[in-house]
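Of the protein chains in this complex, all but one are displayed in their positions.
Every chain is named by a letter (A and B) in the order it is written, and numbering of its residues begins at 1.
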Amino acid sequence: MNWFSLWRKLIIFIFFSAIAACIFYAPRFFDYFKTQKAINVLTFVEMISPQTAKKFTEQTGIKVNMNYFESNDELLVKLKINKGRGYDLILVTDFIVDLLIQNDLLGSIDVNKISNFKNLDKYFLNRYFDKNNKYSIPYIWTVFGLAYNKKFFGEKLDPSLGEIFENLDKRDYKISMINNVREAVDFARIYLFGKSINLSNEQLEEIRNLLVKQKRIVECYTSEKQDYLLYAEVVPLAVCESSFIRRMHIVDETAHKEFGFVIPKEGSIISIENLAILKSSNKKDLTYKFLDFLLSAEDSAFNCNLYGINPINKLSYQFLDQEIVNDKNYFPHKEMIEKMDILHNDISLDKLDDIWLSVKTA
Amino acid sequence: MVERNIFVRILHPIFVSLIYIFLYLPIVVLVLFSFNKSSIASGWSGFSLKWFKALLQSPEMLEALKVSLIVALTSTFLSVLMGAALVFASRWWKKSFLFNIFNINIILPEIIIAVGLISIFTFFKIPLGYESLIAGHTLIGLGFVVPIILSRFKELDPMLTEASTDLGARPLQTFSKIVLPLLAPAIIVSCFLVFTLSLDDFFISFFCSGVKVQTLSVYIFSLVRQGIDPRVNAISTCLLAVSSICVLVLCSSKIVGQVFGYGK
Partner (left out) sequence: MNFVKRILQEEYPFIFALPAFMWQLFFLYLPLVSIVVFSFLEFSPLQGFLGFSFSYYVKIFKLVYLKVILNSFFLALFTSIICLVISYPVAYFLALKVKRFKTLFLFGLVLPSWTNLIVQIYAWFFLLERRSIISKLLCYIGIFSEPRHMINSYFSTMIGMVYCFLPFMILPIYTVLEKMNRSLLEASSDLGASRFVTFRKVILPISLPGIYTGLLLVFVPAFGEFVIPSLLGGAKKAYWGTVIVDKFLISGEWRSGFAIATVGVLFLGLFIGLLFSVFKIVKVLKTKRFKLKIQASKK
């Protein structure tokens, strides 16, 4: 092969590479040039409805591109890949806000620009993951608990974590457990040690042993199927978020006669979902408007009624079904909330991984 | 040779029929219940097309369908084009190892290919989305297209291409007027094959789908994760219908043997 031939081959190679590069990098190029009046929102499924986005667009003329996500951790991974480029507003859980702040992905929020901020329940502000709410504003909250089949347990169930962690050999029925390591470890932690952070290695060992022992009575590990499992009478008891059961009631009005929900007396997990603006966003003004819109009393009540979640805006309560609001299992009193734990990032990923794999390979 | 043992003579066909029943029972039940009126698998409550209508009313389903079709069509086009071009070049390049490097696509576990793809895309800062999906699906398609078309090409008389060039045709003309029509059956079969593969692909789509872009497999997976949903029955029936057509084309040719026999 002589030198000319090699030279020609190189030219062809460069030509094809250039075409490929154009095709693959084209989206980034186009994103850069998009200057229309539109914002990109990235949110958990079943938190912000498309109708809300539509209403906002009708009112202000700003287009909202809704993108939905099913799992917090997936969201974190995919945001980190692109340094959050391409999105303006996100809705994420508490401990994720903590991680995002650590990774320097969030832009600071000026609460004076948000008119609905004064109506927010101060109890949920100023939490560990974002003191003084510099980067995130809470939008809704949900609680974890035990959902149960009333026919099987009778009208009352012992509202205790003992239902999922004790008498494991004497059960003749199985339960469904959450398929998320953080939440599972947190339940075990609350049961064994109460609300606490910074566990020692011995304590982690105890948690691991408890979760491995629990596997005996677990029919299925899932964070999505609990309503199906209860409805199909596969398990009489499932560990899940309150929103699951409330959505069951919305779909089927007789469901509340068959299925109930309790918060364990030892405590449980409370999840606060927060709105945050990404640092890379160049449409911060438009984003502030949508953020403010979401926090308004009527619109947050609309989403809460639709998806079975609890609003942070105090004025939204008047728009909710009062029977549900008075049910302390869905809207626990402040004394109960004190016992509930917000997920933290205090256990390293390695140790969590270790515990979860021990459970899953047992 | 006549089977002398009556026991085996009866048992063997019964066994094979049982296996075919095993293969078809789930699919038949699935399709049947997609026409069921009630949503619970509790019993037949009447014939109804409402779940198919529900499919049309679900925007996520339609979006996922659109993505799947675009990715499948583009991957088919790209992989068949590149594969056919490569095979044509084999007339001048006889070294077989150059073509054996494509065999690994099918042998490797798809999950490794998927992991490799997202690590490459992240490293080169290529955003995940249509391009990444098409890249992955075309890769898998190439693994099938190259062996199929190559084996057909080898059956062709090499004298034909030589005669054509001797008569003064330019290589592109030889390719389009002589080789392409002769390879047509293999090309058509591989088109259907790659199209079906791309529609059905899960692993690569699961890893490479960005937030905005989701193929049908990934969307159905998220539905199935939540339990029984009659809309999944409906979309499965549609997908089965599409697969049947593709498999029919496949089986009416002799390509099946070439795909699964070449591995020895």
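In this section, contacts are C-beta pairs under 8 Å (C-beta built on N, C-alpha and C of every residue); 3 or more make two chains touch, one makes a residue touch a chain.
As the structure is a computational prediction, the values presented were derived from the model and not from experiment.
Chemist: Just one of B:L62, B:A85 or B:A163 touches the chain that is missing; which is it?
Modeler: Touches the omitted chain: B:A85.
Chemist: May I ask which residue of B:F52, B:F77 or B:F202 touches the chain that does not appear here?
Modeler: Within the whole complex, the residue contacting the unshown chain is B:F202.
Chemist: Provide the residue numbers of chain A that touch the chain removed from this figure.
Modeler: Per the touch rule, chain A residues meeting the hidden chain are 5, 8-9, 11-13, 16-17, 20, 71, 73-74, 76-77, 80, 179, 215, 218-222, 232-234, 349-350, 352-354, 356-358, 360-361.
Chemist: Footprint of the hidden chain on chain B, which residues?
Modeler: Interface with the chain not displayed, on the chain B side: 1, 4-5, 12-13, 15-16, 19-20, 22-27, 29-30, 33, 40-42, 81-83, 85-86, 88-93, 98, 101-102, 104-113, 115-120, 123, 135-136, 138-139, 142, 146, 170-172, 175, 196, 199-200, 202-203, 206-207, 216-217, 220-221, 224-225, 228, 232-233, 236, 239-240, 243-244, 246-248, 250-252, 256-257, 260-261, 263-264.
Simple rule for what comes next: only the chains that are shown with their structure count from here on.
Chemist: Could you please state the distance in Å, as a whole number, between where the Cα atoms of chain A are centred and where those of chain B are centred?
Modeler: 36
Chemist: Contact residues on chain B for chain A in the complex?
Modeler: Spelled out, the residues of chain B in touch with chain A are 122, 124-129, 131, 135, 210-212, 222, 225-228.
Chemist: Which residues of chain A touch chain B once you look at their complex with the stated criterion?
Modeler: 23-28, 42, 67, 69-70, 78, 81-82, 86, 222, 224-225, 227-229, 231-232
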